[in-house]
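Only one protein chain is missing; all other protein chains are in place.
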Amino acid sequence: MTAGIGFPLFLVFAWCAIGVFFGFFVSERRIPALLAWTGSLASGAALWAAVASLIGNGEFHRDLWTVRSIGTVTISLDHISAFFLLLAALVVLASSIFSASYLRRYVGHYSLCAFNCWYQILLASIVWILIEDDVLGFLVAWELMSISSYLLVNFEHRREGTKQAGYLMLATGEAGFLAVSVALLFLASRVGSLEFSGFRGSSVEIGRMAHWSVFLLTFFGFSVKAGLAPVNSWLPRAHPAAPANVSAILSGTILNLGIYGIVRVNLNLVPVRTAAEGSILLIIGAISALLGILYATTESDLKALLAHSSIENIGIVTLGLGAGIIFTAYGRPVLAGMAFIAAFYHMMNHSLYKSLLFLGAGAIDECAGTRDLDRLGGLIRVMPYTASVFLVGALAISGLPPFNGFVSEWLTLQTLLRSAELPSTVMRLVFVLCGAALALTAALAVTCFVKAFAMGFLGTSRSKKRPAKDASRAEVVPMALLGALCLLLGVLPTYVVPMLNRTLALIIDREATAALVPPFFSGSPAHGELPAAFVADFHNLGAQVGQFLPGRGLVLLHRGGTENPVVFAMSPSYACVALGVFLVLIWIVVRRTTARRTAVRRELWAGGIPRLLPEMTYTATGFSNPVRVVFQAIFRPGSMGDTRQTVAVHFRTAIHRQRRNIYPADSLFFYPLGDAVIWLARQFAGMHHGRLNAYVGYSLGFLLIVLILFRVS
Amino acid sequence: MSFWFWNGLKRGIQSTRYPRLPETTPGVTPGRPMATTFASAEEAAHAASGCPVGAITAAGREALIDLRTCIHCQRCRFGGSPPVEWVNDFEWTQLARTQTSFEPLNRSFQRSLHIMVVDAGDCGACLREIKQLNNPLYNIHRLGLFFTPTPRTADVLLVVGPVTENMRGPLEKTYHAMPQPKKVVAVGTCAITGGVFGRTFASAGGAGMVLPVDLEVPGDPPPPLAILHGLLVLTGRKSLQLSQTAAAS
Partner (left out) sequence: MTIAPPSHSPLDLEGLITLLNERFGTGISLLKEAPGLVVRVLDQAVLRAVSRFLFWEADGFFGGLIVEERFGEWTLQYLFLLRHIGWVDVVVRSPFAQKAIPSIVAEVHAADWYEREAEDLFGIDFEGHPRLGDFILHDETWQEHIAPMRKEFDAAVRNFEREPNQKWRPTLVVEDPGSFAMPVGPVYEGGLGEPIHFLLETVGEDVIREVPRLFYKYRAVEKIAEGKAVSDVLLLAERFSATSAFAHSLAFCQAIENAVQVEIPARASRLRVVLAELERLRHHAGAIEGICQSTALSVSEAHAAIIEEQLLRASAAFTGHRYLFGLNTLGGLQRDVEESGCRDLLRAIDDADSQLRILEDRLHYTSSFLDRLEDVGAISLENARDLDLVGPVGRASGVARDLRKACPYASYSEYSFDVPSEKEGDGYARLRVLFAEARESARLIQQAIASLEPGEISIPLDAPVSTVAFGWAEAPIGAALHGLRLDSQGRIERYRILTPSFRNWLGFHLAAEDFAFQDFPIILATFGLSATECDR
């Protein structure tokens, strides 16, 4: 199998290199096509490698070269890497095809040659990170990814706000990188090896304190990239600045890389084993999820909304990981397995629907000229295809069956409910609170995406410019592809769960599939977790059902242990079939009953005014304002009051209302911190007055301090 | 608040028995002038000339009243001598002048009629009297009559006021927003003929100038029971009796 993986991996880099190379020679107008072709071919090769690795059993491992006095640069592709590679390849494939048409808008405005170059480097570096198996290479690849993604976000550098967004992204990213490097190099020095394989099993040797510091540093570092609270504010700024195809990759892949880092280091190399560490993940995940969706709901820039919602989804993933760690710590491997499966399932889903939605936002931006939901409206009439694929994405991300978001959120929630079996009361309480936060998040997500879809596609437009046409085929097809995957993952979870279980074998101790996908047709009820009678019951049922229904049961089902006999079951596939049947039935009934009636189209009733003006229709801000009012305590630091301009006491000539969406962590901590730094710098700026003797004085004073310090030590 | 509930119950049923029984409580109707036979033709002519809106026409010794234009100024009752006779009834509904026949709404509306009102410039009295229909003394819900907040679900449109220029558009919009079948009732003298406001640059001089009116409920304002009678006629639960004689006059 090894050769079967090495070749496609080589192809990935080869295609990227070809892309970069030819980018310098073809004309600007040809670059979108070049990028689309090389990008798709490269991601196709990555897909090949990932699928080959996931299907095959053998692990791919290769030492590339040995640098003396530093170590060996190795690459390997285990199942976890392959899983992330699969997601990355899917997202990049869709976004590359999308680019073919989308990038044309930049011809003549910005240098597409540069874009092509950074795009290919980003692609290559993402794959490199995933297959890298030693500290040095990992860090170099990580930095390459950071810089190339920064350059891509900064692409429309002449637009207002882009540069600031880019700097913020770069600065926070570098802070995270620093933390990760310190932790990994420290680990390497302790273990005496730069290779990841040397780290495995070292968690015991390095001691508790060191373990904790490595955990905290790496978790912080990776969570910056993943966009977890409280270091998430670069995300909602970077997305609106970035081109849509970059946003899709940023959200669908690079956030995942943050999760990959956490999984690789904290679950695989130096696995965390205590409930305390798990609960940090759990709580931060829950907070990110809730904050993210709150800010998403009240946001009116479509791409910023999607960015906030990414924070939410990554929060849910982290929450699942945290739950898994805690279950592991309390010796519940099956539950831990379920939690990890749920988390990975959700991450996969998020990659798919979020890149779909970002591409959709790009298409809207391109056709309607704005992404401001307060200005958009009525697009479904001119963009029916984009509207339908965007609707699929919105339904999926809202967690509604039969789409994939439902399955993973449901699994996560159900797993959290199993916390009743944990021995620690405090931990149970934490789980209950996080579960409640997750439930609230799921509910708000529906509000949020009802708003995103309805304000964008339904109603009437509030902007002057009228969109003329739908997105091109090259844009709709990749979105439709992602939408189809969303539906597939939502309908066939019973096939996905075993796959995930296999993928996660490295970090899950025990098989969890059996606890989730009941073995209807596998005659032997030999699964230790399940009481024989129970399995027998379902076996009979399954046998009966199986006579006329296909497959592996297509039911996700779980039954708790003896002390907590909860049973939960769902079947999105059957539900999907039932949904279809009912829809057809309703359609028939409606057609039959109204066949002889004629419908008359009349103007909208608006209280008798001549016509409903666009400024009289609900805005996105208005739609979500109740949420803002209810959660005032969270939003308060960021929202401002009204200023009135008045003539002759009671003539209001203008009332200006200011609102800003600032995360509490920013307004309470980071902004004051930044201000303090600037203040401090100002104080020192006074020292720069250009008088030579004073500078000599500074040097002497500094020397003195150094000498004193050395004496003391 | 339980005491509200209890106090509400304690007052018992206050509603009128109309249309099952006649309603004769003093003050439910201001009454109306009726055709009067005077001692001489001069007296009749005198009565006719005393009416500020020309609602009285003299035909020999007979003075005939056109309720459609009468504005209840009471001048023929107190101002002129000898007075025109007044009668305290309220079943005044009559066919709109533009209509030749009237077909009540079919049976399915008898116990469920949804009413939309448009105030097209009335003085406030007709609207108030329509609102009174909702109070416990009239309580038209018991008869299956309901005010509806949107024309989309309305079966009948009550128009009050002479239809001002500013309200003409909204009135037409409301009418067009209503589903078929729909009926229009002009309530009050202003809505029938324009009343004291007449037909000017600012008022159309009655709902009939703008919409196809089916029934007219004269009166300035018509008391609640007169409006109720109009609604009952519309659903075929009362017949147009008086109107025939009134129209003949």
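Per-chain residue numbering starts at 1, and chain names A and B are given in the order in which the chains are listed.
By definition in this document, a contact is a pair of C-beta atoms (placed from the backbone, for glycine too) under 8 Å apart; a residue touches a chain by one contact, two chains touch by 3 or more.
None of these values were measured; they are calculated from a predicted model.
Which listed residue (A:Ala420, A:Ala484, A:Ile609 or A:Ala694) would be found touching the missing chain in the intact complex?
Answer from the full complex: A:Ile609 touches the omitted chain.
Residues of chain B in contact with the chain that isn't shown?
1, 3-5, 7-8, 14, 25-31, 52, 71-75, 77-79, 86, 115-132, 134-138, 147-151, 154, 158, 161-162, 164-170, 173-174, 195-204, 220-221, 223
State which residues belonging to chain A touch the missing partner chain.
Touch set of chain A with respect to the missing chain: 300, 372, 374-375, 462, 606-610, 612-613, 615-626, 628-629, 642, 647-659.
As a working rule, only the chains that are shown with their structure count from here on.
Which of the residues in chain A end up touching chain B in this complex?
602-603, 605, 607-610
Using the touch definition from the top, list the residues of chain B that touch chain A in their complex.
118, 150-152, 169-171, 173-174, 176-177
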